[in-house]
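Complex shown without one protein chain; remaining protein chains in place.
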Amino acid sequence: MQRFALIGAGFIGAVHAQSLAANPDVDFRFVYDVDRARAEKLAASHGAAAASSLEQLVDASEVDAVLIASSTNKHADHLRLAADAGVAALCEKPIDLDLERARETVEYVEESGITAMVDFNRRFDRDYAELKRTVDAGEIGTVELLQLSSRGPSMPPLEYIAVSGGQMRDQTVHFFDLATWITGLDAVAVYATGSALAEPRVAEYGDVDTSIATVRLANGALVQIDSIRRSGYGYDERIEVFGSEGLVEAKRHPAGQVARYGKGVIVGSGMHAGWFERVQPTYAAALAEFVAALEGGHAPSPSLRDALRAQAIAEAATRSLASGREEPVE
Amino acid sequence: MQRFALIGAGFIGAVHAQSLAANPDVDFRFVYDVDRARAEKLAASHGAAAASSLEQLVDASEVDAVLIASSTNKHADHLRLAADAGVAALCEKPIDLDLERARETVEYVEESGITAMVDFNRRFDRDYAELKRTVDAGEIGTVELLQLSSRGPSMPPLEYIAVSGGQMRDQTVHFFDLATWITGLDAVAVYATGSALAEPRVAEYGDVDTSIATVRLANGALVQIDSIRRSGYGYDERIEVFGSEGLVEAKRHPAGQVARYGKGVIVGSGMHAGWFERVQPTYAAALAEFVAALEGGHAPSPSLRDALRAQAIAEAATRSLASGREEPVE
Amino acid sequence: MQRFALIGAGFIGAVHAQSLAANPDVDFRFVYDVDRARAEKLAASHGAAAASSLEQLVDASEVDAVLIASSTNKHADHLRLAADAGVAALCEKPIDLDLERARETVEYVEESGITAMVDFNRRFDRDYAELKRTVDAGEIGTVELLQLSSRGPSMPPLEYIAVSGGQMRDQTVHFFDLATWITGLDAVAVYATGSALAEPRVAEYGDVDTSIATVRLANGALVQIDSIRRSGYGYDERIEVFGSEGLVEAKRHPAGQVARYGKGVIVGSGMHAGWFERVQPTYAAALAEFVAALEGGHAPSPSLRDALRAQAIAEAATRSLASGREEPVE
Partner (left out) sequence: MQRFALIGAGFIGAVHAQSLAANPDVDFRFVYDVDRARAEKLAASHGAAAASSLEQLVDASEVDAVLIASSTNKHADHLRLAADAGVAALCEKPIDLDLERARETVEYVEESGITAMVDFNRRFDRDYAELKRTVDAGEIGTVELLQLSSRGPSMPPLEYIAVSGGQMRDQTVHFFDLATWITGLDAVAVYATGSALAEPRVAEYGDVDTSIATVRLANGALVQIDSIRRSGYGYDERIEVFGSEGLVEAKRHPAGQVARYGKGVIVGSGMHAGWFERVQPTYAAALAEFVAALEGGHAPSPSLRDALRAQAIAEAATRSLASGREEPVE
């Protein structure tokens, strides 16, 4: 039984709270939020208590692990807090939008010796995990080409775009991680091109909302990623991995399996309205992996280093958008 | 916030315990089981307490509702206990394998005035609910023909067959409920035929393991249900509703959306290994409906009467298996 | 090179004419039709000549084989004509609507020793042929249950119903053939029930337009066939074969593989408007089998006997519709 505290009682905090309450190996103790009332309400829903302070939250005599679901610009601070307290940490991504600061934080945490994991939860998607098993088992031979699609349902507000770091760092980064994780290969170079088609004012921020990134991996294999901010038809992501012996794909997920047949037309269930419906089961699965690592004494995956690796590709892709040519990944 | 107690800490009890813990409108208080240690273990996993007695469990000053997940032959007793205590009840199906005893129990509970619901959880399947909405909205016109498939993965032990009441009462009954619920029509007559193909010894119990039931509804529409105990390929169920203006189907659910392309072959994710993986999300959804009814003061659905209606069709189908001809539903 | 004559220059005659012209092993010589002008027009389209008489058509010094695509009530006469002339015959189904007259015709043809084949063209559907290969190879073990759907797009005129012989003999008969062909098993008994839902006046002819037939095969396996005259959504047929080791299905065929994704909806290609679009490729394939049999000197399949076998099941099903109980297949 692992004693947990949760930092952050917003939307994603509430999602984690449900996972913590439902997991039979978790003793869900405390919730902290800068908004104390919000923390109390969430805690009460699941038989936990609101923590009076961050210090109480990471008191190692009271808790074994902390789940960091605070706002992005606080992740690094909260990771250091856990490191100082000697409490394990499962941290929402990214570690920090600034790659240099993220690197320093990872080094700090590694020196502390605590168990830490970044919540790249898509890796725990049932289908992506099966994809990786298939590739690892050699069932498609040597990897030669990947296609990944990342398509959000609607344009985020411009205020969000302004602080997001740009489409590569904010959206495509998850798929840079998936591509390198699935293949076990490092990225060598990346070319990215894009347009501001959904919202022309995005261009004023030096950003794009519709883009294609082409990554070259260490063995010469190629990766195509299309990233779309506003699909208009719902949330959509999918992956194809092509190899010397065949292809394996994780298809897009409609929200249901209902179809109505009319004259000349078959009308099926549409895509999920938002990303959350699509990835919801991955939160409990990622938590389960982290708990299993704590109980079994092994290092959980994905590590904080994995987060840095994906972030470095996003940096190069952002440079390519500006330079108009392939950029090396450093 | 509704205070709940749970009766039964077996497999299905543990499923309900997770739903109770994760539901933010539920205060999960007590667990009771004839095996006290089992109750304590399950209660501890979710911050609840083991009840010392059934009486403590249904003390109306402590709990608002009881979730009955005890063994089948105890359902009627536990419903009466809740009725006597004035505590709401969400009861696993069936009410009782004996239709007469089930009818008496329903009448007893109705007289008590407590809020009660039978856990025909398949109605809360996302796709079946959408199927019903489509039919209710008139999108396929007048219903004329239904097809339902019910296929379990492997043969249950003969000891189970011996006490199950037979394939119609034990397995097909859920699909009799779905057919009448979706169409809003009563069954008039039913013809059933079957064979003991998966396990010939099933015939010694006067039962079948592979069967077809054909139901005639009040408006002349026809229903086909195939029931299979041992599919060999996993758990499989699906529904088609055909009407004067088109067809709507809820397709079978593979466990994933992964496909591997090899020479001359595409190998996709298989079916779920068991029924639980397929219907898991419906438990939380059924509980949410019950809680909403308690909070909103409306009558929850499906009612105990709905359970009786499906059971009456199963009785007629069982008679038809023996008589070899259509039997009226009484 | 086989020299062919065609009897019948109507819709289906024109279909056969295209197959005869395109087949590189066929020398397409003559067309005959009671409407001479129609025969001349069709012949001219494909470099053939109109025959002045039926006698010229089956002159064995001029033609090797005749393709009989005349009206149903002439099939038996034209088969006897070919038998008398010693010319091979590929005959559209049925041999005759009257089972007794069909039996006599088959015996007559068999005694003549000519090569003859009935054009149960669905057996040459690519998917149904693969279904049978899978079953024959034992990949699904022992056959235990089949489901077949036969759904026409729209109600035929009542004048057609009046002379059709009824839904079992006219529509379901093809699926009785497919079920016994795929399994290699004889039908023992059949139960059929139906309603006149699409067109209530169909009942005045003692017929149904929406029906379910349940066939019991020699080994205890069960067959479900639903037959619908007016689907409203296009032409639709499909087959599932379930066995002790798994299931194999030939899915319904939409007319295309195009899908449009809108908000909350995926709109795909609909079903074919009519039966012809669905089964078109089977005509050329059936002809190719017949030509190969002629060239190779082996007996073509399906034989005229196969047509009788399916017709006998349809007779029993027609009796069951009236009697309301299972009827033996004689």
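Going by the order they are written in, the chains are A, B and C; count residues from 1 in each one.
In the analysis below, a contact is a pair of C-beta atoms (placed from the backbone, for glycine too) under 8 Å apart; a residue touches a chain by one contact, two chains touch by 3 or more.
Note that the structure is predicted; figures quoted are calculated from it, not measured.
Visitor: Kindly state which of the options A:A44, A:I212, A:A273 or A:A288 is in contact with the chain not pictured.
Guide: A:I212
Visitor: Looking at the full complex, which residue from B:M1, B:I266 or B:A292 touches the chain that isn't shown here?
Guide: Selected residue, touching the omitted chain: B:I266.
Visitor: Pick out the residues on subunit C that sit against the missing chain.
Guide: Subunit C touches the missing chain through residues 14, 18, 21-22, 24-25, 27-28, 45-47, 126-127, 130-131, 134, 139-140, 245-253, 255-263, 269.
Visitor: What residue numbers in subunit A mark contact with the hidden partner chain?
Guide: 141-142, 144-145, 147, 191, 193-195, 197-198, 210-212, 214, 216, 220-222, 224, 226, 228, 230-233, 236, 242-247, 324-326
Visitor: By the contact criterion defined above, which parts of subunit B meet the unshown chain? Give residue numbers in ascending order.
Guide: Residues in contact with the chain left out: 231-234, 236, 254-255, 259, 261-271, 273.
Note that only the chains that are shown with their structure count from here on.
Visitor: Copies subunit B, subunit C: same or different interface, half of numbers shared as the threshold?
Guide: same
Visitor: Would you mind pulling out the distance in Å between where the CA atoms of subunit A average out and where those of subunit B do?
Guide: Those two chain centres are 37 Å apart.
Visitor: Let me have the rounded angstrom distance from the C-alpha centre of subunit A over to the C-alpha centre of subunit C, please.
Guide: Between these chains, centre-to-centre, one finds 56 Å.
Visitor: Using mean CA coordinates as chain centres, what's the subunit B-subunit C distance in Å?
Guide: 42
Visitor: Which positions in subunit A touch two or more other chains at once?
Guide: 259, 261-263, 269
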